[in-house]
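Every protein chain except one is present and positioned as in the full complex.
Labels run A and B following the written order; every chain starts at residue 1.
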């Protein structure tokens, strides 16, 4: 019976050996190798997972096999899509946009006053380190079960990292660059638009990238405190209760894809906007 | 004599300057916090006015407008202006929509300091007890996650295969809402008989693991080519390079990623306490509060979590300060 497990372990060993050969071989700096090595590693972990669950007959209520998860994923595309729209598009995305715009506006205000900046920045830094998801029950109480309360949680979660990073970025110009604008007798807005905002972009995008994951976490966790009968967090908590773990894993797969696609999109926009920054320049 | 006096004077001047600098940093923060508390009080009025009016009506007061249905559709601000003599009641309700700061403070005191005074610090109704439950899972998980993260980072820095195969996944995993698997881990581990501290600690460990790995890899790679070349001219071994150069220069990164990891571990422990109807821990308090509409309890638990986070991150910060100063790396 355990030949399945045996084969999967053999695959892992073979793949690892191949990886070692590739990583130390001639073409190790090629883009293809850089892509194949981690993919092969990931694939061998999946195979091992499959081998363990099938070879050892692990019950599906403890750990379903990848193949079973994939089947569930395909069979429930409709439900998954509905949950995705509810949680990601309505909850996470709208909250992210509102939170980012609000944080940006407040950052401009804070930046204009030295006193405000010195007062709000420590508070913002403190808030950014707190377990903010905890406000989810309160916001669900205030804004109801539907996506509005999830968006509200997301707004609060993404607000502080973006605020702190933007304020910091707006101060990232050096004295010479500001003096240059002064010799042109440039106005506050001209200096802001032509110098300080472009210079702040790498910082702003740092905050935006950190916040992509936070947004998804906020939207999912907030659903644990009550939601209509759809949504990724709702599905996860109810299916866990019914021990339908393949569905939970399918939902997690959606979350993983959505999370990395969201991050990837923001990172892509960043590479367009801050192409000039040393970290983005093509070598 | 004169010299001593002069030196003293100089020191006094330095202390004075230090105090001035500190108050210059503190005053804005205090003002901002005071403004937030003031805003909070102001917000309490419209948030709680409807409930306050309903209660006042039950007690026999005359309300404008008199019908509850009309009031439900009226704007809260309008109601405040038309019934301004009931504003005081918005700060003292039992289950307010938004509890006033002093109510939260009172509840925090009642469930901590007061309990201690009565010798019941670890009773089930004490926040100290719940914070302790969360704290132990957090710290245990954080320790596991940090050790594992550092170990993986050392492997990644020293092995080209691991770097190529594992590093992309470690980075990608940071873009994934890992927290979503928390309920599943709890339930699955419960079903095979593992309950209590361990499942929560595992979630915390998992959440702090990746930030520590990524931060440490960055830190261990932070020595520049010149510094590495210098050790190469001494023909130092890999382990010598590690102990004498890589590890010391990774320290600032290490502490920074530990702070992130600790914050993540705390979130993990709290969320780990939510889905299973756990009875102990700050997360359980949050959940119980939201079931029974005990808003003051929710806010108190929230502040307890915030204080816990601040203390834990603060401790790491203090260790960081001392260590980096000893190593001559403090700025």
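Rule of thumb we're sticking to: a contact is a pair of C-beta atoms (placed from the backbone, for glycine too) under 8 Å apart; a residue touches a chain by one contact, two chains touch by 3 or more.
We adopt the following convention: contacts and distances are computed from a predicted model.
*Asks:* Tell me the UniProt protein name of the chain this structure doesn't show, selecting from "Cyclase dehydrase", "NitT/TauT family transport system ATP-binding protein", "Succinate dehydrogenase iron-sulfur subunit" or "Nitrite/sulfite reductase".
*Replies:* Of the names offered in "Cyclase dehydrase", "NitT/TauT family transport system ATP-binding protein", "Succinate dehydrogenase iron-sulfur subunit" or "Nitrite/sulfite reductase", the absent chain's UniProt record gives "NitT/TauT family transport system ATP-binding protein".
*Asks:* Under the definition given at the start, what are the shown partners of the omitted chain?
*Replies:* Its contacts among the visible chains are A.
*Asks:* In the complete assembly, which of A:28, A:171, A:230 or A:277 touches the absent chain?
*Replies:* That would be A:277, which touches the missing chain.
*Asks:* Hey, which of A:97, A:195, A:244 or A:267 is the one touching the hidden chain?
*Replies:* With A:97, A:195, A:244 or A:267 as choices, the missing chain is touched by A:195.
*Asks:* Looking at the full complex, which residue from A:9, A:45, A:186 or A:267 touches the chain that isn't shown here?
*Replies:* Final answer for the missing-chain contact: A:186.
*Asks:* Spell out, residue by residue, where the missing chain touches subunit A.
*Replies:* The list for subunit A reads 176-177, 179-186, 190, 194-195, 198-199, 201, 274-278, 281.
As a working rule, only the chains that are shown with their structure count from here on.
*Asks:* With centres defined as the mean C-alpha position, give me the subunit A-subunit B separation in Å.
*Replies:* 20
*Asks:* Using the touch definition up top, name the residues of subunit A that touch subunit B in the complex.
*Replies:* Where subunit A meets subunit B, its residues are 16, 19-20, 22-24, 28, 33-34, 37-38, 40-42, 61-63, 115-120, 122-123, 126, 129-131, 133-135, 137-138, 140-142, 212-213, 216-217, 220-221, 224-226, 232-233, 236-237, 240-241, 243, 245, 248-249, 251-252, 255-256, 259-260, 262-264.
*Asks:* In the complex formed with subunit A, which residues of subunit B make contact?
*Replies:* Against subunit A, the touching part of subunit B is residues 25, 28-33, 36, 97, 160-161, 163-169, 172, 174-177, 179-181, 183-184, 187-188, 191-192, 259, 263, 266-267, 270-271, 274-275, 282-283, 286-287, 289-290, 293, 295, 298-299, 301-302, 305-306, 309-310, 313.
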